[in-house]
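Here the complex is missing one protein chain, while the rest keep their positions.
Here is chain A:
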Amino acid sequence: MTDHAAAITALRAQLSALDRTRPMGGRPPVATGVPAIDGALPAGGLVCGGIHEVLPGRHCGAGHGFVAALLGRLPESDGRILWCRAPGPANAALYAPGIAGFGLLPGRLLQVYPRTDEDALWVMEEALRCRRLAAAVGDGLLPSPTQCRRLQLAAEAGDTLGLMLLPPTARPPPSVAMTRWRVAAAPDDPASDGLGRPCWTVDLLRCRGGGAGNWDLEWDDEALRLDLAGPLAHRPVAAAE
């Protein structure tokens, strides 16, 4: 019987590799550094060679902060990070002095500002296919399911981490992305003096090969790492659910 158990384990490992929920060798997954979250992800982190979507709130910087914090965990030896900003009406754009506070060195970024969505998707696909980039970020792009599939294939070919910061829409269409997160700002500890550490509500909406989840995080701006938010007692019931 033990032979069967071993065979089944091996087959499962093979299947999950085929399914891309675990890396097929190559680069290790990118852990968030929060054990509760990494434990909920089948590979123990965000799989490189895949697309991960982050849904930010409206007029809210939490999604960008979360992405910057993840990118800051990529070792510098992995290479540069391409940040492709979708064209759009005059709206808030990434501000380099601000992301430096989330452990992401702005000098690592290659920023691209294409004129059209078509160009932006082309840039993303080319970037994801390139093996010399640590990650490629699509900021404000909402790919159609077909386009998302193309990006996913490109990321698999290049073994590059693809992060899509979707435009803040209530219900984005389904996609083949590895994971989809919603990150929103949350009120911080009212006992703190002035404004405390940045606090976010992070929802794992879907995850290939895994379940959903919900965490309250805070950004430790001294140790430059994500932590589970401290005492939950003061939080309204809705946020803790």
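Some notes on this structure:
Everything that follows uses one rule, which is that contacts are C-beta pairs under 8 Å (C-beta built on N, C-alpha and C of every residue); 3 or more make two chains touch, one makes a residue touch a chain; residues count from 1.
Please note the rule applied: contacts and distances are computed from a predicted model.
One chain of the complex is hidden; its UniProt record names it "DNA-directed DNA polymerase", one of "FtsX-like permease family protein", "DNA-directed DNA polymerase", "(2Fe-2S)-binding protein" or "Cytochrome c oxidase subunit 1". Remark: the omitted chain is touched by one listed residue; of A:L55, A:A127 or A:L141 this is A:A127. Listed residues A:R80, A:R149 or A:R225: the one in touch with the omitted chain is A:R80. Taking the whole complex into account, chain A touches the unshown chain at residues 57, 59-62, 64-66, 68, 79-80, 90-102, 105-115, 119, 122-123, 126-127, 130-133, 184-188, 190, 194-195, 198-200, 219.
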